[in-house]
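Here the complex is missing one protein chain, while the rest keep their positions.
Naming follows writing order (A and B), and every chain is counted from residue 1.
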Amino acid sequence: MKNTTLRLLAILFAFAMVAAACGDSDDDSGGDSGSEADAGDGGDAPAAGGGDFEDVTIDYWLWDGNQQPFYEQCAADFTANVQPGITVNIEQFGWGDYWTGLTAAFASDSAPDVFTDHLARYPEFVESGVLVSLNEFVERDGVDVDQYFPGLAELWTSPDGERFGLPKDFDTIAMVLNTDMLDEAGITLEDFANAEWNPTDGGTWGELIQRLTVDANGVRGNEDGFDPSNVAVYGFGIEGAFGAFGQTTFSSFAASNGYVATDGPWADSANFDSPELIETLQFFADWIEAGYVTPIEDVESLGGTTIFQSGGAATQTNGSWMISTLSGDATEVPVAYAPLPVGPEGARASMFNGLADSITQSAENPDAAWEWVKYMASPACQDVVGTGAVVFPAIPSAATIAQEAHAANGVDVGAFTIHVDEGTTFLFPITDSASRIEDIMGPVMQQILRGEGTAADLIPPAAEQVNQVLGS
Amino acid sequence: MSTASSTTVGVGGGQSKTVGARFGRSTAWLILGVIILISVFPFYWATRTGLTKNSALLAGDSGLIPDEPTILNFKRVLGLASDEEILEATGQAATGSFDYVLALRNSVIIATLVTAGQVLFCSMAAYAFARLRFKGRDQLFFLYLTGLMVPPIFILIPNLILIKNLGWLNSFPGMVAPFFLMTPFAVFFLRQFFLGINRSLEEAALIDGASHFTIYRKIILPIATPQLVTLAVLTYVTSWNEFLWPLVVAPVDENVQPLTVALGSFAAQNPGSAPDWSGLMTGTILAALPMLLIFFVFGKRLVDSIQFSGIK
Partner (left out) sequence: MTSVDVQAAETSTTRPKKVGSSSTPLDGGWKVAIWFLLPSLIGFVVFFLYPTLRGVYLSFTDWNLLSNQGEWIGGDNYSRLIDDSEFYASMRRTLWYVFLNIGSQTILAVMLAVMMDRLTKSSIIRGVLLLPWLMPNVVVALLWLWMLDGSVGIVNSFIEFLGFDPIRFFQDTGKVIPTVAGINTWKFTGYTALLLFAGLQTIPKTVYEAAAMDGASEWQMFRRITLPLMRPVLALVLVLTIVGSFQVFDIIQVATGGFGGQPGGPVNASRVIYLYIYQNAINFNDLGYAAALSVVLVAILLIVTALQLKLLRAGESDLAS
């Protein structure tokens, strides 16, 4: 009796252990064979010469629903004209779900073959070794990485020279203006295009913002008797939570003040404690307090763009990917765009960010995945995306198509492209541990904008924490 | 001694007591009424929001009855509205929708499988813990109980990897596996009840030569039917409401995603910048609908069975 019992228990535990062992060995071999396979494939591939595929399905993820129809078009063209043996299956998720789903998929080694990658995320993927290096593919097929806007391709190269994505698009930042409110205040687009900003008194840009601010009694921000505690229209609307790098919020202002977030990509320290940043942050906190800028609590609960679109703010800064949303047919406020103000350093500054497509280690057929990535990074697909007028493709000729498509819709997007034309862009700061940094800086920014402390007091300890994370 | 009740000792005090009691009772009714209102109002409000256009909401249409009721939101969330209608209503070319019927079917399949498995297997285990005597029984039961303390997040990733190795990602087996065979609570709950069943019937049956399987099937299960129903109800609701596990097992596959996950991704899909409240509330009410229906049909039985779990 006891023997049977023991035997059964032994079987049971053996089962559990086998399951456990399977888990381990599979995980290991999964990772190993993945990298071996692609080294091997890379070696074989030149002979195959990007050869033929049969019944291969590539899973591709993206988060921007507005772009999905154009990538569907690309996928159809790709299967019809380029690789009849490869079918592309596109899945779209909202921004939040996208990264959670991707993380879970990586954890269980079931990630899509190819996905739209973001500069804030990819260093962590590189560190974890879940992306396939594209070097051999690029070399083999002689892809010209100089065909993109300068700097975009390099963003996707790790310090040891491995390339993990091919650029698909780029984005810049500009001022978004409610023209009705500008007219009421007697301000022209040129006024904004020529505006200068500084963190001390806001400069001429600040004067414009004050004039655009109206309190509940109709008194403007530059007039006597303005009541900052009862504002009807804020002159400037913060786009969203500041976060660590403030792409659409403070980054343009801080950079035009001389702030450089990191000394180059993958730096092992960041410059959060720089006085130029602290001044800039304090400027926004003070101007919220003074009633010219939207309170951060409102922005967090409603979204900065909603506030702008519902007339709660006369202007905001926003990214070029929002043009179609902001200028769409059904929006209620008339919108125009102006370049960012010129800062104390004598120039405008827009963050220059770009997305790329990466191949994962989970890809069963990295060669086929590469064919799709290569196609998306080629003029054939980027022209299609350009006609969509949702984003600016990474290839200049395709970006021109996008600009023309915008113009055909009656939207002048020159305020976004001027930063590229005049070379007044700075690159998205690429760091490893970006989510840790976000976790440290995000709450501090919230505190500063809530007036719970000054930037000068709150930033230095957080900056030190960030440098500890980066240094380790 | 100067309390109000001391005056009620005498016969004459009866009057004041009734007045006080009546006042107390009406206050109690009032409180109860307010609590009931708070319990149901959000459902009404969500429905009302679903029947309103977003633009009307932002324009301040916040009366108890919408100014211009429309079923457009329901149509577009269910994917039945044309693009032109959507554009007109939301200002967005594309709008989120989810396959409601499919998600509903998935929720039903998952909750039914989990409930059937759990009730069967946990009642068997509970019988063993309540009636059989074997070495290490109490230790094993205690081990089971510690499972109650383990936060689901702790075992999420190891389980996910296991499911992946079994090839069960994006599948119903993967969805139900961790809950199909047991949960510590179900075993604990049924054991408590089985312990309270009078043994005399079973002892008589044993003397007649009945096996434990016969006793379990012919005596215990029939006696415990109300408790099994209670457990089934609890399990069904819990399983229906499960969110994190189905999300990680099938983050993309709509063919197996239950309603909760479908609603979650619908909420995250929000294409525009403004929260699409009327669309969201429509989705929310649709996701709540099956439980509301179950509630209206089985309300009394549901209440009775939850009550059972309280008596233990």
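The rule is simple: contacts are C-beta pairs under 8 Å (C-beta built on N, C-alpha and C of every residue); 3 or more make two chains touch, one makes a residue touch a chain.
Just so you know, these numbers come straight off a predicted model, no measurement behind them.
In the entire assembly, the chain absent from the figure touches the shown chains A, B.
Residue B:Tyr127 is the one among B:Phe98, B:Tyr127 or B:Phe193 that touches the chain not shown. Interface note: of B:Ala46, B:Ile110 or B:Val249, the residue touching the hidden chain in the full complex is B:Ala46. Only one of the listed residues, B:Leu78, B:Val108, B:Val229 or B:Ala288, touches the absent chain: B:Ala288.
For the options B:Asn159, B:Thr235 or B:Gln257, the residue in contact with the chain missing from this view is B:Asn159. Looking at chain A, the residues touching the absent chain are 1-2, 4-5, 8, 12-13, 15-16, 19-20, 27-28, 30-31, 100, 103-104, 106-107, 109, 124-125, 127-130, 240-241, 243, 297-304, 433, 435-436, 438-439, 442-443, 446-447, 450, 452. Taking the whole complex into account, chain B touches the unshown chain at residues 4-5, 8-9, 13, 17, 20-21, 24-25, 28-29, 31-32, 35-36, 38-40, 42-43, 45-46, 49, 57-58, 60, 62, 120-122, 124-125, 127-128, 131-135, 137, 140, 143-144, 146-159, 161-162, 177-178, 180-182, 184, 187, 199, 202-203, 206-207, 209, 211-213, 216, 237, 240-241, 243-244, 259-260, 263-264, 267, 277, 280-281, 283-284, 287-288, 291-292, 294-295, 299-300, 302-304, 306-312.
Please note the rule applied: only the chains that are shown with their structure count from here on.
Put simply, chain B touches chain A in their complex at residues 58, 87-88, 90-94, 96, 134-135, 157-158, 160-165, 169, 247-248, 251-252, 264-265, 267-275. Listing the residues of chain A that touch chain B in their complex gives 5, 19, 22-23, 26-27, 61, 65-66, 68-69, 91, 93-97, 100-101, 104-105, 107-110, 302-303, 305-306, 309-310, 322, 325, 328-332.
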